[in-house]
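This is the structure I have questions about; it appears just below.
Note that one protein chain of the assembly has been removed; the remaining protein chains are unaltered in position.
Naming follows writing order (A, B and C), and every chain is counted from residue 1.
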């Protein structure tokens, strides 16, 4: 089976990573590439690392250009996907890398994004309980945010096994590509290099309700999340340090066992051997999430840490993995578990 | 008054930073510089940024070499300071940048450091309640660890005002110089650049008991600390993201007022205007700690974040500030509040 | 003597560095700060490292605002300085950090900058033969470009002593702050980190005629320069690798002697001991230029390498040093030779 795939938003970071992965996918043929301000340019000038596509021209993002493909990946600014998706037939698999269809609660959506709520699509994190079943055969996929991917993979085993109290504290560091490719003075290399800084502190980051929604579903009760994102001086990668109080009677062995049970069969999650901790360098460019967990006996907290590549497992890799699941292809097709290190 | 100062451990990062600051101190004359493996070399080959001291020769670290100075700074590996300090007269101001005299509890010391407990000296963080009085006139100073400096400055106002529950969660990112200059494969540039990674997770880091001891003293009850340090791809800087549940009835205004009261008069702590968050770049090379605090209303947690330069305010700057306090000099003499940015 | 100084362009990188240095200058009082798009904002939001000036408001750049100061520093986009300078009295010392008054040849100016030629002012590189005399008492100073500063300091001793053939090859790496603070997609942290790239290749960089003009003046014949700038993944610093064929009969001893003669008395140039090579880290934030030179016997070329901080010695430090020279103050007043490392 050969799948013809279009990418809308081909000149940005998510679009570039989608193309990098799709080029290596044995069942995908890359169709139309579209962009906004980049329309009319050769891709080689915009994404010089995508050698085989250098001569491709970027076309304007229209339903017309995107029509006639088996799969359409949308890597658009938030709020733009619904209008495009509506014009694509119900047979087309639409994979939205934006936030538009992630949140079930319209009030949450309005509060954090400000535009009308578009709806909810199956959530593209196959590792979550029930997610694979929802993805199979679906023609619409909402790819998770990069931070939620890292945080959910680190914490869902603890909540699925009812080991943790329902208040999690998360501090995560992300590489600068998570902020996108639109020019901003505070994202200049001179500002980012040699510096760590927080943003969206105090519950204000848009990924917070997405974490709450999905952890609560796993835990079958509301889980509160204190989330502080920080910008780290690196191009890619998320390191999420997550913790929650262990419920009474929970021991280190229970924690380890729950994580092994939840993660050992997952092809793209690697629970590290005890004592070894994740590093973002090890997953650079790969679809692997590295996870480690410990119980701090002094404070009685479960500490779970994950490392992912925000553009791969956190965006484009998760999108391709979910596409595979939706289309009935082997879930790992075209995806690598191997990082580019050092 | 001219103070003659010796530095033991002049070839390391802490020693180099001490010398950088002492060179700018109007009342200090730099005396003997000592080292271990570097003895016999010119400082210019070891610390090429210290131009005015380039021709100075490093001498072996002996009590003999260090004797005859008004102040002796010890930047030695943990466990070595007591033996040197004993041989220096009681009139000499000994400023220990190591951990040897920081912990009051011998059991904590033994558990985290493994060597015999040497005792406790006045703690060189003048901003803590009572610390200035203890430093004035003292001839022995225990300089705080770099992480404790960042964390205590971020959290002590909340605990001094009894606003927070006694369990803090801290995730801090440090630049690589915090790990010192001794060669290690995991600290090579190739390993550090482009990567974030945790270490000492689950309560194992040696700075944990130091935070617990000092926060507990401020709060007048035991404060537990869940501390996760991470290594960030930058040479200098600590960003500490600290949080604790707000006690019942505490509002955002109470929090702001407590921080203003505790910090506004401090020359080396800058509580930022509301809405502006700390960045390590802004304090690069300076003795300033930038602080911001917020109350996350959804989860009811106080989030306090600090940024310091681990080598300046976190080590050598704190040492010089405490020396000034001990000698009765203006506390800010020779120290800058201005970072080197971008 | 207290000098009242205004800074036009206070929100950019050059302006910020000027203020960082002026804050440490014992004879300077900082007057009005002006900006374009930043007018009306507090400086603390724009330059958070300049703690003592955090509450200062940026005013619009007008001759009116800048009038009434002893010194006015212009850190404006190229082509804007002449109009401002004209409106400032002849008694005011105007120090232009832009290119407007650097080039003597109107054709060169037109070819590389495209706007009308404004004239030529005394060149703010006191180390060049004759430059100090021209600066003394002057009320107009053209601060050199950052690359020319690095390249001229590395090469002028060879040409002053007639040791080198008149064709130099220069490849220089600069930190990203050299490109300024205006947002550009190709200067985003994600693009800069982990990457080296050339630009302005083949003689197209605007600093080329400035190098040619000044090396030719020193050599007393036309010196051609093949100049390739590259962007390096660091915030600050220039490393300039310069070479030229040695003239017949020139030996290693002649080269060393010429550099010692030209540089040994210079307070802000450090010719390193033989065998030690410059590093940009050693001059971070300092006004020092580190220089080393060697004669490659196999190819018969003199290799001279310099490291400077592009914002300090390469811009704001050179400006302050030249201001001191013009005003008859000690040339090093308020300037440090000590880098911030590691």
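Keep in mind that, in the parts below, contacts are C-beta pairs under 8 Å (C-beta built on N, C-alpha and C of every residue); 3 or more make two chains touch, one makes a residue touch a chain.
Not measured: the values here are computed from a predicted model.
The chain omitted from view is touched by exactly one of C:32, C:193, C:250 or C:323, namely C:193. Between the chain not shown and the residues A:9, A:194, A:209 or A:229, the one that touches is A:194. Considering the full assembly, C:297 is the residue among C:116, C:137 or C:297 that touches the omitted chain. Touching the missing chain, out of A:37, A:115 or A:276, is residue A:276.
Although one chain is hidden here, its contacts on subunit A can still be listed: residues 13, 16, 20, 23-24, 42, 44-45, 47-52, 54, 177, 181, 193-194, 235-236, 270, 272-273, 276, 279, 281-286, 288, 290, 336-342.
Across the interface with the omitted chain, subunit C contributes residues 167, 169, 171, 173, 175, 188, 190-191, 193-199, 201-203, 208, 224-226, 228, 230, 232-237, 239, 241, 243, 277-281, 284, 292, 294-299, 301, 303, 305, 307, 342. Contact between subunit B and the unshown chain involves residues 13, 175-177, 179, 181-185, 187-194, 233-236.
As a working rule, only the chains that are shown with their structure count from here on.
On superposing C-alpha atoms, the copy subunit A sits rotated by 180° relative to subunit B, to the nearest 5. Ranked by number of C-beta pairs in contact, the top chain pair is A-B. Between the CA-based centres of subunit A and subunit C the separation comes to 45 Å, rounded to the whole angstrom. Chain centres here are Cα averages; for subunit B and subunit C they lie 35 Å apart. Counting partner chains per residue, subunit A shows two or more touched chains at residues 175, 188, 190-191, 193-194, 233-236.
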